[in-house]
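This is the structure, below, for whatever I ask next.
One protein chain is absent from this view; the other protein chains keep their places.
Order of writing sets the labels: A and B. Residues in every chain begin at 1.
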Amino acid sequence: MGVTVLQPFPVLDNRTGPQTIDFLTKRVMALGAVQSGQFLVDCDTYVSTPSLPPQRTVHVVHNSEHPASVFAVLENGPKTVPLVADGLFDLLMLKIKNIYPKKQPKIESKGPRFELADFCIKLGSVTISQNFKGVLVEVEYRPCVVAGYCSGLMREFLQGFLGSCVQGLPPYLQNRMEEIYQPINTVEQYLEHFAIYRKPAGFAM
Amino acid sequence: MESKDWGSMSQLVTTPLEQITTALNIIPNQEYLLQGSVLDNAVEVLLHRLRGLCDNVDTSPEPFYDHEMCFTIMSMESGTQPQPLSLRVRRATDYPDMPFQLRYIGVPEGTGNNARPTIVRSSIDIGTSSTIVEFLTELGCRLDFEYVARGYMFRKGRMKITVSKIFKLNNNGKPPDATEPISQSYLVELSVLAPSGQDAIAEDMRNFAEQLRPLVVLDKIDVKRIPMSMS
Partner (left out) sequence: MAYSVNISIEAPVENQIQEITFDGQEIYQTPLSMSESLAKLAQKIDFSKTGYEELKRETEAIDNGAEEENASKDNFQSSIWPWDSVRNKLRSAYTETCVLADVLAIAKEKRYLVLDPVQQEQHDSKSMTSIYARKKALAGAGSVLLTGAERLRASQTEAARNRAVPDFHIELLRLRQNWRLKKVSNTIIGDLSYRTAGSKFAQTGMFEVTKAEEESDRPNSPPPSPGANAKPASALRVSVPSELQGVAYIEVLCSQKDQEDLCSASINLQHSNVTTYGADVHWQQRLESAQNVLFCKELFNQLAKEAVQLHAPIPHMVVGNQIMASTFPGIQLIIKLRHSTGEGEKKAGHKSDHDHVLEHSLHQLLREVHHKNTHHPFPHPSSAPLGPSKRRALAGPTAADRYTLLEMTQSETLLEQIIKQAQHFFTRMRTEFVLDSIVKEVKDPLIVTHWNALNSPTLSCVKINIITHGYDTVCRTSLVIQVGEKMLKCVCRDGKVMHMSYEPQELRDLIYCQIYQHQIQAVQSLAKCMGWHYLANSSHLGIGAVEPLGNACSCILASPMGDRLIAVRCEPQGGVLVSIAHSPKKDFFSGQLVKERKWENLGGGFKEVRWDKMEGKNFLNKMELLMASLTSS
(Lines give C-alpha, C1' and ligand atoms only; values in the text may rest on other atoms or scores of the structure.)
Protein backbone atom coordinates (compact mmCIF):
# COMPACT_ATOMS: atom_id res chain seq x y z
CA MET A 1 0.00 0.00 0.00
CA GLY A 2 1.47 3.28 -1.08
CA VAL A 3 0.51 6.81 -1.89
CA THR A 4 -2.36 6.90 -4.34
CA VAL A 5 -3.46 9.78 -6.53
CA LEU A 6 -6.90 9.87 -8.04
CA GLN A 7 -7.10 12.00 -11.12
CA PRO A 8 -10.17 12.60 -13.28
CA PHE A 9 -9.43 12.49 -16.99
CA PRO A 10 -11.62 14.65 -19.20
CA VAL A 11 -13.62 12.76 -21.81
CA LEU A 12 -13.52 14.63 -25.05
CA ASP A 13 -16.76 15.20 -26.90
CA ASN A 14 -15.71 13.11 -29.86
CA ARG A 15 -14.86 10.11 -27.70
CA THR A 16 -17.01 7.68 -25.77
CA GLY A 17 -16.05 6.29 -22.39
CA PRO A 18 -14.67 2.99 -23.68
CA GLN A 19 -12.75 4.85 -26.35
CA THR A 20 -11.13 7.03 -23.73
CA ILE A 21 -10.17 3.98 -21.72
CA ASP A 22 -8.73 2.39 -24.86
CA PHE A 23 -6.82 5.53 -25.61
CA LEU A 24 -5.30 5.58 -22.14
CA THR A 25 -4.65 1.85 -22.21
CA LYS A 26 -2.56 2.25 -25.32
CA ARG A 27 -0.54 5.02 -23.71
CA VAL A 28 0.04 3.04 -20.54
CA MET A 29 0.99 -0.05 -22.47
CA ALA A 30 3.40 2.02 -24.52
CA LEU A 31 5.15 2.93 -21.28
CA GLY A 32 5.68 -0.76 -20.68
CA ALA A 33 2.93 -1.43 -18.19
CA VAL A 34 1.51 -4.93 -17.89
CA GLN A 35 -2.17 -5.47 -17.41
CA SER A 36 -2.99 -7.49 -14.31
CA GLY A 37 -6.70 -8.04 -14.25
CA GLN A 38 -9.54 -5.70 -13.51
CA PHE A 39 -10.42 -3.56 -10.57
CA LEU A 40 -13.63 -2.32 -9.03
CA VAL A 41 -14.43 0.33 -6.51
CA ASP A 42 -18.10 0.60 -5.67
CA CYS A 43 -20.02 2.75 -3.28
CA ASP A 44 -23.45 2.29 -1.74
CA THR A 45 -24.96 5.24 0.04
CA TYR A 46 -27.40 4.88 2.91
CA VAL A 47 -29.29 7.84 4.30
CA SER A 48 -30.97 7.77 7.70
CA THR A 49 -34.75 7.95 7.96
CA PRO A 50 -36.31 11.26 8.98
CA SER A 51 -37.46 9.60 12.21
CA LEU A 52 -33.92 9.80 13.48
CA PRO A 53 -32.83 13.40 13.11
CA PRO A 54 -30.42 14.83 12.13
CA GLN A 55 -29.97 13.30 8.73
CA ARG A 56 -26.86 11.21 8.41
CA THR A 57 -25.27 9.48 5.46
CA VAL A 58 -23.24 6.31 5.41
CA HIS A 59 -21.14 5.51 2.35
CA VAL A 60 -20.11 1.89 2.15
CA VAL A 61 -17.22 1.38 -0.22
CA HIS A 62 -15.60 -1.79 -1.48
CA ASN A 63 -12.25 -1.72 -3.14
CA SER A 64 -11.02 -4.80 -5.00
CA GLU A 65 -7.50 -3.85 -3.98
CA HIS A 66 -8.51 -4.65 -0.38
CA PRO A 67 -10.77 -7.63 -0.89
CA ALA A 68 -11.11 -8.54 2.79
CA SER A 69 -12.28 -5.13 3.90
CA VAL A 70 -15.31 -2.90 3.78
CA PHE A 71 -14.85 0.82 4.15
CA ALA A 72 -17.58 2.95 5.62
CA VAL A 73 -17.63 6.69 5.92
CA LEU A 74 -20.32 8.25 8.07
CA GLU A 75 -21.24 11.86 7.41
CA ASN A 76 -23.06 13.66 10.19
CA GLY A 77 -23.12 17.28 9.23
CA PRO A 78 -19.54 18.49 9.06
CA LYS A 79 -18.25 15.49 10.96
CA THR A 80 -17.12 12.39 9.14
CA VAL A 81 -16.12 9.14 10.79
CA PRO A 82 -14.22 6.59 8.73
CA LEU A 83 -14.40 2.91 9.53
CA VAL A 84 -12.59 -0.10 8.16
CA ALA A 85 -14.20 -3.45 8.85
CA ASP A 86 -14.40 -7.07 7.80
CA GLY A 87 -16.46 -8.09 4.80
CA LEU A 88 -19.36 -9.03 7.03
CA PHE A 89 -20.09 -5.36 7.65
CA ASP A 90 -22.38 -5.52 4.62
CA LEU A 91 -24.63 -7.90 6.54
CA LEU A 92 -24.92 -5.41 9.34
CA MET A 93 -26.07 -2.72 6.95
CA LEU A 94 -28.85 -5.09 5.92
CA LYS A 95 -29.83 -5.38 9.58
CA ILE A 96 -30.24 -1.65 10.00
CA LYS A 97 -31.90 -1.06 6.66
CA ASN A 98 -34.99 0.16 8.47
CA ILE A 99 -33.05 3.05 9.91
CA TYR A 100 -30.64 3.51 7.05
CA PRO A 101 -32.46 2.69 3.84
CA LYS A 102 -30.50 2.83 0.63
CA LYS A 103 -31.38 6.12 -0.98
CA GLN A 104 -29.06 6.60 -3.88
CA PRO A 105 -28.17 4.32 -6.75
CA LYS A 106 -24.85 2.55 -6.62
CA ILE A 107 -21.88 4.35 -8.11
CA GLU A 108 -18.79 2.48 -9.20
CA SER A 109 -15.50 2.85 -10.95
CA LYS A 110 -14.34 -0.14 -12.86
CA GLY A 111 -11.77 -1.00 -15.47
CA PRO A 112 -8.37 -2.47 -16.25
CA ARG A 113 -5.51 -2.52 -13.79
CA PHE A 114 -1.87 -2.20 -14.83
CA GLU A 115 1.43 -2.64 -13.15
CA LEU A 116 4.51 -0.73 -14.16
CA ALA A 117 7.50 -1.32 -11.93
CA ASP A 118 6.59 0.25 -8.60
CA PHE A 119 3.48 1.92 -9.97
CA CYS A 120 0.01 0.52 -10.14
CA ILE A 121 -2.31 2.21 -12.63
CA LYS A 122 -6.06 1.77 -12.75
CA LEU A 123 -8.20 3.19 -15.49
CA GLY A 124 -11.71 3.36 -14.16
CA SER A 125 -14.87 4.33 -15.96
CA VAL A 126 -17.37 5.72 -13.50
CA THR A 127 -20.96 4.62 -13.84
CA ILE A 128 -24.09 5.35 -11.85
CA SER A 129 -26.52 2.48 -12.39
CA GLN A 130 -24.91 1.57 -15.72
CA ASN A 131 -24.83 5.19 -16.98
CA PHE A 132 -21.33 6.34 -17.91
CA LYS A 133 -20.23 9.44 -16.03
CA GLY A 134 -16.52 9.88 -16.59
CA VAL A 135 -13.04 8.49 -16.27
CA LEU A 136 -11.02 8.32 -13.05
CA VAL A 137 -7.38 7.35 -13.21
CA GLU A 138 -5.84 5.96 -10.05
CA VAL A 139 -2.08 5.78 -9.73
CA GLU A 140 -0.40 4.21 -6.77
CA TYR A 141 3.27 4.44 -5.99
CA ARG A 142 3.80 1.45 -3.76
CA PRO A 143 7.18 2.03 -2.13
CA CYS A 144 6.20 5.30 -0.47
CA VAL A 145 3.62 6.00 2.21
CA VAL A 146 4.11 9.73 2.74
CA ALA A 147 2.72 11.92 -0.02
CA GLY A 148 5.22 14.69 0.59
CA TYR A 149 8.13 12.40 -0.20
CA CYS A 150 6.96 11.45 -3.64
CA SER A 151 4.78 14.34 -4.80
CA GLY A 152 7.17 15.47 -7.50
CA LEU A 153 7.64 11.97 -8.81
CA MET A 154 3.90 11.36 -8.84
CA ARG A 155 3.12 14.57 -10.62
CA GLU A 156 5.72 13.92 -13.25
CA PHE A 157 4.55 10.37 -13.78
CA LEU A 158 0.91 11.43 -14.07
CA GLN A 159 1.74 14.22 -16.48
CA GLY A 160 3.79 11.75 -18.45
CA PHE A 161 0.81 9.81 -19.68
CA LEU A 162 -2.20 12.00 -18.85
CA GLY A 163 -0.83 15.22 -20.19
CA SER A 164 -1.73 18.71 -19.23
CA CYS A 165 -4.88 17.85 -17.31
CA VAL A 166 -2.60 17.18 -14.34
CA GLN A 167 -1.73 20.40 -12.59
CA GLY A 168 -0.25 18.99 -9.45
CA LEU A 169 -1.27 16.69 -6.70
CA PRO A 170 -4.97 16.88 -5.84
CA PRO A 171 -5.94 19.14 -2.94
CA TYR A 172 -6.90 16.14 -0.86
CA LEU A 173 -3.26 15.06 -0.82
CA GLN A 174 -1.96 18.60 -0.58
CA ASN A 175 -3.61 18.80 2.81
CA ARG A 176 -2.04 15.55 3.94
CA MET A 177 1.50 15.82 2.66
CA GLU A 178 3.16 14.68 5.86
CA GLU A 179 0.73 12.03 7.01
CA ILE A 180 1.19 8.33 6.62
CA TYR A 181 -1.03 7.31 3.74
CA GLN A 182 -3.77 4.83 4.68
CA PRO A 183 -6.09 2.77 2.47
CA ILE A 184 -9.02 4.79 3.79
CA ASN A 185 -7.45 7.86 2.13
CA THR A 186 -7.96 6.27 -1.27
CA VAL A 187 -11.57 5.61 -0.38
CA GLU A 188 -12.07 9.20 0.72
CA GLN A 189 -10.61 10.43 -2.56
CA TYR A 190 -13.06 8.25 -4.45
CA LEU A 191 -15.93 9.58 -2.34
CA GLU A 192 -14.96 13.16 -3.12
CA HIS A 193 -15.02 12.45 -6.84
CA PHE A 194 -18.17 10.36 -6.66
CA ALA A 195 -19.90 13.28 -4.96
CA ILE A 196 -18.92 15.51 -7.88
CA TYR A 197 -20.27 13.01 -10.41
CA ARG A 198 -23.51 12.73 -8.50
CA LYS A 199 -24.25 16.43 -8.30
CA PRO A 200 -24.92 17.17 -11.98
CA ALA A 201 -27.20 14.14 -12.02
CA GLY A 202 -29.06 15.68 -9.14
CA PHE A 203 -29.50 18.89 -11.06
CA ALA A 204 -30.70 16.99 -14.08
CA MET A 205 -33.40 15.34 -12.04
CA MET B 1 -15.17 -16.26 2.08
CA GLU B 2 -12.51 -18.71 1.14
CA SER B 3 -9.07 -17.23 1.01
CA LYS B 4 -8.40 -18.59 -2.44
CA ASP B 5 -11.02 -16.23 -3.85
CA TRP B 6 -8.59 -13.37 -3.82
CA GLY B 7 -6.35 -15.01 -6.32
CA SER B 8 -9.13 -15.38 -8.81
CA MET B 9 -10.39 -11.90 -8.19
CA SER B 10 -7.93 -10.46 -10.63
CA GLN B 11 -9.68 -12.32 -13.42
CA LEU B 12 -13.21 -11.75 -12.34
CA VAL B 13 -14.58 -8.90 -10.34
CA THR B 14 -17.91 -9.38 -8.69
CA THR B 15 -19.48 -7.00 -6.31
CA PRO B 16 -18.79 -7.98 -2.75
CA LEU B 17 -22.44 -7.82 -1.82
CA GLU B 18 -23.21 -10.49 -4.41
CA GLN B 19 -20.48 -12.62 -2.92
CA ILE B 20 -21.90 -12.11 0.53
CA THR B 21 -25.37 -13.12 -0.46
CA THR B 22 -24.17 -16.22 -2.27
CA ALA B 23 -21.94 -17.10 0.60
CA LEU B 24 -24.63 -16.50 3.15
CA ASN B 25 -25.16 -20.15 3.80
CA ILE B 26 -21.51 -20.83 4.58
CA ILE B 27 -20.91 -17.83 6.78
CA PRO B 28 -21.00 -18.92 10.40
CA ASN B 29 -23.80 -16.70 11.55
CA GLN B 30 -25.53 -18.86 14.13
CA GLU B 31 -24.32 -18.97 17.68
CA TYR B 32 -25.16 -21.97 19.78
CA LEU B 33 -24.90 -21.04 23.41
CA LEU B 34 -25.11 -22.55 26.85
CA GLN B 35 -24.54 -20.52 29.96
CA GLY B 36 -24.00 -21.03 33.62
CA SER B 37 -22.23 -19.58 36.57
CA VAL B 38 -19.92 -20.76 39.25
CA LEU B 39 -19.03 -19.26 42.60
CA ASP B 40 -15.63 -17.69 43.04
CA ASN B 41 -14.43 -20.33 45.45
CA ALA B 42 -15.30 -23.14 43.06
CA VAL B 43 -13.80 -21.65 39.94
CA GLU B 44 -10.39 -23.20 40.46
CA VAL B 45 -11.87 -26.67 40.36
CA LEU B 46 -13.79 -25.85 37.22
CA LEU B 47 -10.73 -24.42 35.50
CA HIS B 48 -8.83 -27.52 36.42
CA ARG B 49 -11.51 -29.72 34.98
CA LEU B 50 -11.71 -27.65 31.81
CA ARG B 51 -7.97 -27.87 31.34
CA GLY B 52 -8.25 -31.60 31.42
CA LEU B 53 -11.23 -31.82 29.11
CA CYS B 54 -10.31 -29.29 26.48
CA ASP B 55 -7.78 -29.34 23.68
CA ASN B 56 -4.11 -28.88 24.33
CA VAL B 57 -3.77 -30.01 27.87
CA ASP B 58 -0.12 -29.11 27.64
CA THR B 59 -0.69 -25.40 27.36
CA SER B 60 -1.96 -23.24 30.14
CA PRO B 61 -5.40 -21.66 29.76
CA GLU B 62 -5.56 -18.56 27.63
CA PRO B 63 -6.34 -15.45 29.66
CA PHE B 64 -8.36 -12.60 28.30
CA TYR B 65 -9.21 -9.13 29.47
CA ASP B 66 -11.93 -7.53 27.40
CA HIS B 67 -13.91 -4.36 27.55
CA GLU B 68 -17.39 -4.52 26.13
CA MET B 69 -19.73 -1.67 25.31
CA CYS B 70 -23.31 -2.36 24.43
CA PHE B 71 -25.10 0.05 22.12
CA THR B 72 -28.73 0.12 21.11
CA ILE B 73 -30.48 1.76 18.25
CA MET B 74 -34.22 1.85 17.69
CA SER B 75 -35.22 -0.02 14.62
CA MET B 76 -38.27 1.53 12.95
CA GLU B 77 -40.21 -1.23 11.35
CA SER B 78 -42.97 0.43 9.40
CA GLY B 79 -46.24 -0.04 11.17
CA THR B 80 -44.80 -1.75 14.23
CA GLN B 81 -43.45 -0.64 17.53
CA PRO B 82 -39.80 0.44 17.47
CA GLN B 83 -37.59 -2.54 18.22
CA PRO B 84 -34.30 -1.99 19.96
CA LEU B 85 -31.39 -3.40 18.00
CA SER B 86 -28.36 -4.00 20.09
CA LEU B 87 -24.79 -3.86 18.91
CA ARG B 88 -21.85 -4.82 21.04
CA VAL B 89 -18.32 -3.59 20.71
CA ARG B 90 -15.61 -5.55 22.41
CA ARG B 91 -11.92 -4.94 22.52
CA ALA B 92 -9.07 -6.80 24.10
CA THR B 93 -7.37 -4.47 26.55
CA ASP B 94 -4.45 -6.84 26.80
CA TYR B 95 -3.99 -6.96 23.02
CA PRO B 96 -4.22 -3.34 21.92
CA ASP B 97 -3.15 -4.16 18.37
CA MET B 98 -6.00 -6.56 17.73
CA PRO B 99 -9.08 -5.21 15.98
CA PHE B 100 -12.22 -4.16 17.79
CA GLN B 101 -15.00 -6.65 17.48
CA LEU B 102 -18.46 -5.42 16.53
CA ARG B 103 -21.19 -7.88 17.17
CA TYR B 104 -24.83 -8.06 16.29
CA ILE B 105 -26.74 -10.64 18.28
CA GLY B 106 -30.24 -11.65 17.23
CA VAL B 107 -33.15 -12.78 19.32
CA PRO B 108 -32.30 -16.01 21.11
CA GLU B 109 -34.35 -19.03 20.15
CA GLY B 110 -34.73 -22.20 22.11
CA THR B 111 -35.00 -20.63 25.54
CA GLY B 112 -38.45 -21.99 26.12
CA ASN B 113 -39.37 -25.58 26.56
CA ASN B 114 -38.90 -26.48 22.94
CA ALA B 115 -36.74 -29.28 21.76
CA ARG B 116 -33.59 -27.38 20.91
CA PRO B 117 -30.72 -28.45 23.13
CA THR B 118 -29.11 -25.03 23.25
CA ILE B 119 -29.91 -21.43 22.73
CA VAL B 120 -29.51 -20.50 19.08
CA ARG B 121 -29.15 -16.90 18.08
CA SER B 122 -28.01 -15.28 14.93
CA SER B 123 -24.74 -13.49 15.29
CA ILE B 124 -22.66 -11.32 13.01
CA ASP B 125 -19.07 -10.85 14.10
CA ILE B 126 -17.20 -8.07 12.41
CA GLY B 127 -13.66 -7.06 13.09
CA THR B 128 -13.33 -3.31 12.77
CA SER B 129 -10.92 -0.47 13.20
CA SER B 130 -10.88 1.44 16.46
CA THR B 131 -13.13 4.18 15.10
CA ILE B 132 -16.14 1.95 15.60
CA VAL B 133 -17.20 3.50 18.92
CA GLU B 134 -17.33 6.95 17.40
CA PHE B 135 -18.94 5.55 14.29
CA LEU B 136 -21.77 3.95 16.25
CA THR B 137 -22.28 7.04 18.37
CA GLU B 138 -22.58 9.20 15.30
CA LEU B 139 -24.78 6.60 13.65
CA GLY B 140 -27.38 7.26 16.31
CA CYS B 141 -26.66 4.45 18.75
CA ARG B 142 -26.93 4.99 22.47
CA LEU B 143 -24.47 3.47 24.89
CA ASP B 144 -26.53 1.21 27.14
CA PHE B 145 -23.92 -0.20 29.44
CA GLU B 146 -20.34 -1.29 29.49
CA TYR B 147 -18.33 -3.73 31.52
CA VAL B 148 -15.03 -5.47 31.73
CA ALA B 149 -14.79 -9.22 31.40
CA ARG B 150 -11.71 -10.96 32.57
CA GLY B 151 -11.04 -14.66 32.68
CA TYR B 152 -9.88 -17.65 30.74
CA MET B 153 -10.94 -19.30 27.55
CA PHE B 154 -10.62 -22.84 26.33
CA ARG B 155 -11.44 -24.64 23.14
CA LYS B 156 -12.59 -28.11 22.43
CA GLY B 157 -12.85 -28.70 18.72
CA ARG B 158 -15.21 -26.01 17.50
CA MET B 159 -16.48 -25.22 20.96
CA LYS B 160 -15.30 -22.21 22.84
CA ILE B 161 -15.57 -22.09 26.60
CA THR B 162 -15.08 -18.87 28.47
CA VAL B 163 -14.94 -18.50 32.22
CA SER B 164 -15.10 -14.84 32.99
CA LYS B 165 -15.56 -12.45 35.83
CA ILE B 166 -17.58 -9.36 35.11
CA PHE B 167 -16.41 -6.06 36.54
CA LYS B 168 -18.12 -2.74 36.75
CA LEU B 169 -16.43 0.19 35.18
CA ASN B 170 -15.31 2.88 37.53
CA ASN B 171 -16.62 6.37 37.11
CA ASN B 172 -13.58 7.60 35.30
CA GLY B 173 -14.36 5.02 32.67
CA LYS B 174 -10.87 3.76 32.08
CA PRO B 175 -11.29 0.01 31.68
CA PRO B 176 -8.05 -1.19 33.27
CA ASP B 177 -9.08 0.49 36.52
CA ALA B 178 -12.25 -1.50 36.81
CA THR B 179 -11.83 -3.54 39.90
CA GLU B 180 -15.29 -3.84 41.34
CA PRO B 181 -16.79 -7.20 40.50
CA ILE B 182 -20.48 -7.35 39.79
CA SER B 183 -21.01 -10.56 41.72
CA GLN B 184 -19.26 -13.27 43.65
CA SER B 185 -19.35 -15.63 40.75
CA TYR B 186 -17.92 -16.32 37.34
CA LEU B 187 -19.89 -16.49 34.14
CA VAL B 188 -19.33 -19.68 32.20
CA GLU B 189 -20.27 -19.75 28.54
CA LEU B 190 -20.04 -22.58 26.05
CA SER B 191 -20.54 -21.45 22.49
CA VAL B 192 -20.09 -22.49 18.90
CA LEU B 193 -20.34 -20.26 15.90
CA ALA B 194 -21.56 -22.23 12.92
CA PRO B 195 -23.34 -21.74 9.63
CA SER B 196 -27.08 -22.16 9.94
CA GLY B 197 -28.44 -25.66 9.84
CA GLN B 198 -25.68 -27.38 11.73
CA ASP B 199 -27.76 -28.44 14.67
CA ALA B 200 -25.69 -31.54 15.35
CA ILE B 201 -23.16 -29.41 17.14
CA ALA B 202 -25.74 -28.52 19.75
CA GLU B 203 -25.87 -32.13 20.87
CA ASP B 204 -22.11 -32.20 21.21
CA MET B 205 -22.34 -29.12 23.36
CA ARG B 206 -24.94 -30.77 25.55
CA ASN B 207 -22.70 -33.77 26.01
CA PHE B 208 -19.80 -31.59 26.88
CA ALA B 209 -21.87 -29.59 29.35
CA GLU B 210 -22.89 -32.88 30.91
CA GLN B 211 -19.25 -33.61 31.64
CA LEU B 212 -18.94 -30.40 33.58
CA ARG B 213 -21.72 -31.28 35.94
CA PRO B 214 -21.97 -30.80 38.83
CA LEU B 215 -19.16 -28.26 38.92
CA VAL B 216 -21.22 -25.99 36.76
CA VAL B 217 -24.64 -26.45 35.28
CA LEU B 218 -24.72 -25.07 31.78
CA ASP B 219 -28.15 -24.49 30.45
CA LYS B 220 -30.30 -22.40 28.20
CA ILE B 221 -30.64 -19.21 30.17
CA ASP B 222 -33.33 -16.82 29.10
CA VAL B 223 -31.98 -13.47 30.09
CA LYS B 224 -35.40 -11.88 29.87
CA ARG B 225 -36.84 -14.24 32.46
CA ILE B 226 -34.21 -13.72 35.09
CA PRO B 227 -35.75 -11.70 37.91
CA MET B 228 -33.88 -8.46 38.11
CA SER B 229 -33.22 -8.27 41.81
CA MET B 230 -30.11 -6.20 41.43
CA SER B 231 -30.48 -2.50 41.64
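By our rule, a contact is a pair of C-beta atoms (placed from the backbone, for glycine too) under 8 Å apart; a residue touches a chain by one contact, two chains touch by 3 or more.
Quick caveat, the model's predicted, so the values are computed rather than measured.
Here one chain is not drawn; of A:66, A:106, A:155 or A:198, the residue touching it is A:66.
Shown as candidates are B:53, B:153 or B:217; the residue that touches the absent chain is B:153.
Touching the omitted chain from chain A are residues 1, 64-71, 84-87, 182-184.
Against the chain not shown here, chain B presents residues 3-4, 6-7, 9-10, 28, 55-56, 59, 62, 64, 66-68, 88, 90-92, 94-95, 97-101, 103, 125-129, 149, 151, 153, 155, 158, 160, 162, 164, 193.
Everything below uses one rule, namely that only the chains that are shown with their structure count from here on.
Spacing of chain A relative to chain B, judged by their CA centroids, is 36 angstrom.
Residue ranges on chain B touching chain A, taken from their complex, read 1, 5-6, 9-13, 15-17, 19-20, 27, 29, 73-78, 85, 87, 102, 104, 124-129, 131-132, 134-135, 138-140. On the side of chain A, the complex with chain B involves touching residues 36-40, 42, 44, 48-49, 51-52, 56, 58, 62, 64, 67-68, 70, 72, 74, 76, 79, 81-92, 95-96, 98-100, 108, 110, 113.
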